[in-house]
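In what follows, a structure is listed as structure tokens, so that the remarks can point back to it.
Just one protein chain is left out here, and the rest sit where they should.
We just call them A and B in the order they show up, numbering each chain from 1.
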Amino acid sequence: MGVKKRISGCVAVANGVKLADVDVICSYPIRPYTGIMSELARMVADGELDAEFIHGEGEHAQLSVVYGASACGARAFTGSSGVGVTYAMEVYSPISGERLPLQMAIADRTLDPPGDFGSEHTDALCTRDQGWLQGWSSTPQEALDMTLMWYRIGEDPRVLLPQYSCQDGYFVSHILGEVEIPDAAQVKEFLPPYKNHHVLDVRRPQIIGAQIEPAMGPPLQYQRYQAVEGARQVIKQAHAEFAGIFGRSYDPFVEEYMTDDAEAAIFIQGAHAETAKTVARRLRNLGEKVGVVRLRVFRPYPTQEVRLALSKFKAVGVVDNSANFGIAGSSGVMLTEARTALYNLGDKVKTVGFVGGLGGEMITHDEFYRMFAKLKEIAKNGKTDRDGYWLPFEL
Amino acid sequence: MLEDIKTLRKAPREEYYVPGHRTCAGCGPALQYRLVAKAAGANTIFIGPTGCMYVANTSYGCGPWAVPWIHAQITNGGAVGSGIEAAYKALIRKHKTDAEFPNVIVMAGDGGSSDIGIQALSGAFYRGHNLLFICYDNESYANTGIQTSPTTPYGAWTTFTPAGPVSPEGKKLFPKDLPKIMSHGHPELKYLATASIAFPVDLMNKVRRGLNAQGPSFLYIHAPCPKGWSFPSEKTVSIAKLAVDTGMFQLYEMTEDRRFKVTYRPKELKPVEEYLKLQGRFKHLRPEHIEKLQNFAQRRMQEVGIEITLLSS
Partner (left out) sequence: MSFKEVPFAGTVPSPKRENEGMVTGNWRTKRPVLDKDKCTDCLICWISCPDACIDQSTTGLAFNLKYCKGCGICAEVCPSNAITNVPELDYAD
């Protein structure tokens, strides 16, 4: 059995990395994810974790260092926030293309401008189509568990893909929560050593990342596509085994809260889901038929599970905590992807986008009340008069 | 320890950069790659940032290395090399591999070293990783069709520095001096040298000294490019030799005492014009431009301690 501690999302992730016995870590400071690296640096300095701790000269270097390390068979970890995430953009595709299952933690932060430290999912969502697995946790406990879970899933020989383990900056990264830190024996049972069959080893020389002739392009991209798609099965399996070993269970893809007989629901990812749940619970006490569906895995997008979860409502409000300018539906990526998942059901479920919490602002209880009120109206009238609302200006 | 090669006859016969690559006929960078690989031997991992030596060597999903090779972006050779070095250190220390610590060699072009890749190079050297970073300098972005890089000489034609009525000399700027940038300011630096394909034994020995140095080592190799410099393919080695004999390229090394030691002094220094006139990229130059290049060569030679006694042309 593990021990319970009150720790932040950053410290929780660092504990996950330590338990995973990571070999190479590459850091560069940027708020708010920096807390993960400070804690790891302390663990290395105190002899709690045996790893090469490398000070990258920037996020681009961070991703490049772990690319090289993972290609030698080392378990590697890095992380970033905000513009740091986008600065490293060049290196994400080579990492997934070479099928290197390293992990990057992202504690969300706005891109510049606005030049602030606040949380927004915009940074991590920019990376969503780079061939990585990607998921969001909403509590420090989940952040620790996702660290272990992603290594296990990403390193599975059927998958071999890198992973973004995302958490909201500050709302998760810097707020203390009660976390059960598993013991090493449990982790050993859950997470086998990293073995990749194509690594740099002079005893079995290989050429990794050669240029190709055009005819090799489609099948190589199709390989990566199949790996991401195929990860769904492994994600389910790993979650089941995780529950068995650690005694904590998560719905692998979508978590439903008070959705039985609900007519309207908020569809959301990350920490703001916790606020939405509070409001939904209060509305339930008042007799309103409302619920919350929280997306846990963004890549591979759980199309079937989202369709199944959302198709039972009359109205769904999709919350985007990211800035998207000029996007279809004038809202955000969460809305466009949810609508794609629902498209074949026709007009049965009315969807509307809510953009909120930008620049790191809270999405307040009051705002969620207004969103639920709008959904109630849509459910009653059976129609929407617009695609999306930017809060607080338009709703 | 890799031993010094005393004579050409003692050079290893084994090839680790084998026949079968799409580099141009007479490619200087290909020749230096072969010499580096030969000197380093079987226990070597190459990191290949984007550049000619990636594009022309690996097309069609294969490559000519008999040892492990991995692609890096043109930006990040130093950082990928750092990760490979760190991984082997960790895996060996934690008994997760029984492999020997390998020679880690980053083989970057002048763009991947002196321009877009300089940040990763400097970062790796600052941190003290045990790797050899080689800049093979063909003085341009060549695989994209000959565009100026920071090491392209003053006066050279490239597709981005064409000579015309407004800029009669073509390139107006003098080149970055990369070995000097690397030689001071990185406290962990263990070895630095310049080398030329016209001096193969010297080149191979400098590779070995760099690998033996157990820390960041930098090798700057002059590698003429028939296509980019416009000269016939058979002239590659002769032009490399002329670069040294005119002082346009200087051969030296630096060990931990941080002093330049000239490793080859031309017996009779020739005027730079003899080097320039064999290359189409300089054919538009006027006497005043050539004079500037002559002064440039003399300044560079003086900086490393080559005394100048110029033969009159």
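Definition applied: a residue touches a chain if its C-beta (ideal position, glycine included) is under 8 Å from a C-beta of that chain, and two chains touch if they have at least 3 such contacts.
Small disclaimer: the values here were computed from a predicted structure and weren't measured.
Undergrad: Decide which residue listed in A:I175, A:M216, A:A243 or A:L345 touches the omitted chain of the complex.
TA: The missing chain is touched by A:M216.
Undergrad: Per the definition of touch given earlier, which of A:L49, A:C166, A:I207 or A:I363 contacts the omitted chain?
TA: Candidates A:L49, A:C166, A:I207 or A:I363; residue touching the omitted chain: A:I207.
Undergrad: Just to verify: which one of B:L2, B:C62, B:I92 or B:V262 makes contact with the chain not shown?
TA: Per the contact definition at the top, the residue touching the missing chain is B:C62.
Undergrad: One chain is left out of this view; which of B:L31, B:A108 or B:L219 touches it in the full complex?
TA: Of these options, the touching residue for the absent chain is B:L31.
Undergrad: Provide the residue numbers of chain B that touch the chain removed from this figure.
TA: Per the touch rule, chain B residues meeting the hidden chain are 8-9, 11, 13, 15, 17-28, 30-31, 34-35, 59-69, 197, 200-201, 226, 232-238.
Undergrad: For chain A, which residues lie in contact with the unshown chain of the complex?
TA: Where chain A meets the chain not shown: residues 97-99, 197-198, 204-210, 212-213, 215-216, 219-220, 222-223.
Here is the rule we use: only the chains that are shown with their structure count from here on.
Undergrad: Mind checking the centre-to-centre distance between chain A and chain B? Centres are C-alpha means, answer in whole Å.
TA: So the centre of chain A lies 43 Å away from the centre of chain B.
Undergrad: So in the complex, which bits of chain A are touching chain B?
TA: 23-24, 26, 50-52, 54-58, 60-61, 64-74, 76, 90-91, 94, 98, 193, 200-203, 205-213, 216
Undergrad: Would you tell me which residues of chain B are touching chain A in their complex?
TA: 42-45, 47, 54-55, 58-63, 65-73, 75-76, 78-84, 86-91, 93-94, 96-97, 99-100, 102, 119-120, 122-123, 126-127
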